[in-house]
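Only one protein chain is missing from this complex, and each of the others stays in its spot.
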Amino acid sequence: MTGTVTTPAHKTPADENRIAGQNNLNGYLVGAIAVFIGALMLAPLVLSFFASIKPSAEASAVPPSYLPHSFSLENYDHVLNFGAGLGTYVGNSLGVAAFTIIFSLVLSVPAGFGLARFNIPYKEVLFVILLTPLMIPYQALLTPLYFMFAKLGLANTLFGLAIVHTILQIPFSVYLMRNAFESVPRELEEAAVIDGCSTFVSFRRVFLPLVFPGMVTVTLFAFIASWNEFLAALIFMNKETSFTVPIMLVSVRIGHFGAVDWGALQAGILISILPCALIYIFLQKYYVSGLLGGAVK
Amino acid sequence: MTFAKRSSAFALALTTSTFLSFSTSFAADLSMWVRASGAGAAQHLVDLWNTGHADKKIAVTVIPDNQMVTKLATGSQAGDVPDLVSFDLIYMPDFMKAGFLTDLTADLKGDPNYAGVAEAYKNIATYDGKIYGAGFTPDVSILVWNKDLFKKAGLDPEKGPTTLAEIHADATKIRALGGDTYGYYFSGACPGCNIFVTSPMMVAAGAKILPAKAGDTPLDGDGVKAVLTEMQAMWKEGLIPASAQADNGASFVSAFMSGNIGIEGSGGFMISLLKEKAPNLNFGVTILPGIKDGQQSAFVGGDVVAIPKGSKQAAVAKEFIHWELTDEVQLEGLAKNNIIPSRPALADNKYFKDEPRVVTTAKALGVGYVPWVFHFNDMVNSDSSPWIQMLQTAIFDGDVDGAIKKARDSMSSIVAQ
Partner (left out) sequence: MNSSNASRWTGLIYVLPALIFVCAFVLYPFGQLIATSLTSRSLLGGGAFVGLANYEKAFNDSAFWTALGFTARYTLFITPILMGLGLLLAFLVLPNRKIRKVVRGVVFLPVVIGLGTSSFLWYWLFDEQVGLFNKTLVDLGVIAHPIVWFNTANMALWAVIISVTWKVVGFGMILFVAAMQSISSEVVEASLIDGTSYLQRATRIFLPLILRTILLVTLISAIGSMLAFEQLYIMTAGGPRGQTLTTVYLIYQNSFINFKLGYGAALSVILTAIILCGTALQLVLTNRRAHQ
């Protein structure tokens, strides 16, 4: 299933409603309800944004207000200079995400190719082994991984955390890439063989361009999962200078002597949401198709 | 765009973001981990050191309070430790026993300044006759009261409560002012806050809180029940805001700072913090009382400084510890910033002349206690510890006896391990 959420475009709105089982009048009513729900879902983000552009004192005022009375970037300034500085945390998060993306691609693309295109002995068993991270929750593995990384000198490094994040991505990525390679028409491959291409050359020249959308999906999922991951980052990263963005939020909330800087917290929340939201908005197609292909099929 | 171009653009984007992440480390000669709530005080001392020691500067890394112990333990296991560490003194026994710290006996025994360090600090940093750390940024629990609210409620604003019953009576009068004004506050879901401010009232009344070894009775003495009963009554009478029940420490400071709270147990750090953040708040400081007049106690908190095993700069780190105990540093680094020195003899100094409230905290340091126990996290500080469960069950549910019994049982079984 290449699974985009759109059905063929030739249907009229009335058709659409009929398929969905709604007549036109009901359609407007249901449409209005849909808009209301959309507004409800957006409200927390909008309110958080408003709180973030209030002056610091106003953001912590009791009782609170929905809209800012005056505009200020004070909260963003606080986050920018918080602890080791926002740049450090964002840099760490990006670094871990970059490694996670590289590892996920390097491991899952060839594995997907091998599983889809070769009659590997014990293929089913190998496939199930690659899916074990689904069965053994990574939350359970953090202690042994920590000590293993300590021995390997990977504790407290972006590289080490990225390995943990890659574990999370392997089953989904391999599954997705296997499906992508399977959907490449056999004729193309045969043509390549006739042209005298070796396996590796046909992998690179024929297959890779065709599974590119799948690779983008793997990349997006790896990025979002890594950027958002909390527990492993909380345990593995030992120093303020190696915290990722979600762990920075823990510190922002604790603040000094327990006084919560609510405005800075909102600014931090929005900064941590922004990259994922942008990716989703602009690359929705890849993201949703990956979700449908990976989760349900 | 061809595939090759697309993928190289893609690779480029990845590499760029990877490089971004390497631009963050900075050069320093010594590294020091400091827990967040001691960071302000520690920074004063480190700044003072760095101005005089340009060739061996210390870089401070702040670790959130609730992660400090975990990070230090995992760091020690991983062999990835700083050169110096400043952490909650209460964890000294666990860390000394685990062998995570460098033995400083030979160095500190011969240091005349060390002899003058407060007993509580010397005691907590000694294991099997060996010394593993020194007092660094002391803090001690105290009782603060809002003088303006006392005046409004018709109480003597210059006289803080000297018994638990008096706290209760004063809180009743202040609550009678109505509205958002409450008599008493405590962070009802914060185990650490309460061992700091609530346990000393029990100790003042003669109780012993934590068992040092298997066989000791935890929560021993009438003081435990007396304090819980009084607090439960205040809660039931609505003298404490409802939000106190869920406060896991987030409002430990801000509640009193808002000006709506009559009395609260707090720490010495509060004095300089209030002067800075709420200059118009007129408050008094006294020592935490017990049941009878004259009973007083305090929890000696704050941070000790120690050298983790594996420190790459142990010699300079030792030099730093000797340095921070000298008169000049104790006065210019601590007292000048309204922080009590770890050597009580220095409490009488020029900086405290104008601030009698700080002198009160220095006195509290003299009567204060600190429990020398293992498993402090298990018994007290974890989110579901017997200590916090006892407080919540007794105060919010009203089952004082049941709460004490249950906490005794689980503390006993923790120590028996």
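So that you can tell them apart, the chains are marked A and B in the order they are listed, and the count of residues begins at 1 in each.
Here is the rule we use: a contact is a pair of C-beta atoms (placed from the backbone, for glycine too) under 8 Å apart; a residue touches a chain by one contact, two chains touch by 3 or more.
Since the model is a prediction, treat every value here as computed from it, not as a measurement.
S.K.: Please identify which of the visible chains the hidden chain touches across the whole complex.
M.R.: A, B
S.K.: Using the touch definition from the top, which of B:S86, B:Q295 or B:N377 touches the missing chain?
M.R.: Touches the omitted chain: B:N377.
S.K.: Identify the residue among B:A176, B:A214 or B:A246 that touches the chain left out of the display.
M.R.: B:A246
S.K.: In the full complex, which bits of subunit B touch the chain not displayed? Write them out.
M.R.: 69-70, 73-74, 77, 94-95, 97-100, 189, 242-243, 245-246, 248, 375, 377-378, 381-384, 388-389, 392-393, 396
S.K.: Since one chain has been left out of the picture, which residues of subunit A touch it in the full complex?
M.R.: 1, 3, 5-7, 11, 13, 16-22, 26-27, 30-31, 33-35, 37-38, 41-42, 44-45, 47-48, 51, 59-64, 66, 103, 106-108, 110-111, 113-115, 117-121, 126, 128-137, 139-145, 147-148, 163-164, 166-167, 170, 174, 189, 193, 199, 203, 224, 227-231, 235, 246, 249-250, 253, 262, 265-266, 268-269, 272-273, 276-277, 279-281, 284, 287-288, 291-292, 295-297
Just so we're on the same page, only the chains that are shown with their structure count from here on.
S.K.: In their shared complex, at which residues does subunit A touch subunit B?
M.R.: Interface residues on subunit A, with respect to subunit B: 62, 83-84, 87-88, 91-92, 94-99, 101-102, 146-147, 149-150, 155-156, 158, 208-209, 212, 219, 234-235, 238-241, 250-251, 253-254, 256-260.
S.K.: Note which residues of subunit B are touching subunit A in the complex, please.
M.R.: Listed in rising order, the residues of subunit B that touch subunit A are 3, 6-7, 10, 14-15, 17-18, 20-25, 33, 36-37, 39-40, 61-67, 70-71, 74-75, 77-80, 249-254, 257-258, 269, 273, 277.
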